[in-house]
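Apart from one protein chain that is not included, each protein chain of the complex appears where it belongs.
For subunit A:
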C-alpha cells in the first residue's frame, strides 16, 4: 500500500483521492470492529446454545440450502435458455431476472403476498383447489429467499455459459451428441465454476435475507424465524444478545468470503502491462 502510494513511477497518489478512499475504508471497518468490541464474548457459548438461536440457525441452514437447490433446478435451465436460445423478448426476460437485485426486499415480500397470500392471485385458487397455504410456512421462507437470490445465481451461470461459448456445443453436435447430451457432458461441466460461484452467492444472499422473509413468511420461532429475523426481534429489547447472535452470522459471512476469495477476489483487474 505504502509503496503504491509513494513509490509509484507515476508520482504520489493525490490526497484528494486518498482521503475519501480512507473514509470509505473506515465506513466499512468501524461498524464491524465495533461489533467485535461490544460483544460479550463470555456469554457467546451460552447464547449460541439457546433453543431460540439453535432453531433459527437450523432454519437458516435449511432455507439457504433449499434455496441453492431450487436455484440449481430452475435457475440453471433459465441461464442456459438466456445464453443459448434466441427468442423474442429475451432481453425482457433478462431484465426481469435482474429486478430482484434492485427491488427493495420488503417490496418483494409484499409482491409475494399479493401472489401467494391466502387471498392472493395464485394463493386463493391454490387454497381452494388443494388446501395448500404458502405464507407463514417454512416453504414460504424458501420461496422468498429464492426470489431474491435467483438473480445472483442466474447471472453468474449465464456469464459462465457465454464465456465458454457455443464452439464446444457445435463440436459436440458434429460428433453426434444431442442437445441434452451436450448440455450434460459439455456445456454444464465447462460452466461449473460459474455454477459454484452462483450457488455460493445465492447461499450468501439467502443467509442474510430479512425484508422479504419477514413480510411474506412472518417471524415465527421454529417455522419461519431465520437468524436475521431473530436478530432484529432480539434487538428490540436486548441489544447485547442481538450483538452476540450477530457475531455468529458475521462469522458465517466471513467464511463465505473465504470460500469465494480464490474464485472472485483474485481476479481483480490488473493494470496495463501487469
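Criterion: a contact is a pair of C-beta atoms (placed from the backbone, for glycine too) under 8 Å apart; a residue touches a chain by one contact, two chains touch by 3 or more; residues count from 1.
Basically, contacts and distances are computed from a predicted model.
Asks: Missing chain's UniProt protein name, "Acyl-CoA dehydrogenase family protein", "GMC family oxidoreductase", "Aspartyl/glutamyl-tRNA(Asn/Gln) amidotransferase subunit B" or "ABC transporter ATP-binding protein"?
Replies: Result for the unshown chain: "ABC transporter ATP-binding protein".
Asks: Please pick, from A:13, A:81 or A:177, the residue that touches the omitted chain in the full complex.
Replies: Final answer for the missing-chain contact: A:177.
Asks: Touching the hidden chain in the complete assembly: which of A:53, A:140, A:186 or A:230 does that?
Replies: Checking the options A:53, A:140, A:186 or A:230, the one contacting the hidden chain is A:186.
Asks: Pick from A:51, A:88 or A:167: which residue touches the chain that isn't shown?
Replies: Only one of A:51, A:88 or A:167 touches the chain omitted from view, namely A:167.
Asks: What does the interface between subunit A and the hidden chain look like in terms of residue numbers?
Replies: Looking at subunit A, the ones touching the missing chain are residues 167-168, 170-178, 181, 185-186, 189-190, 192.
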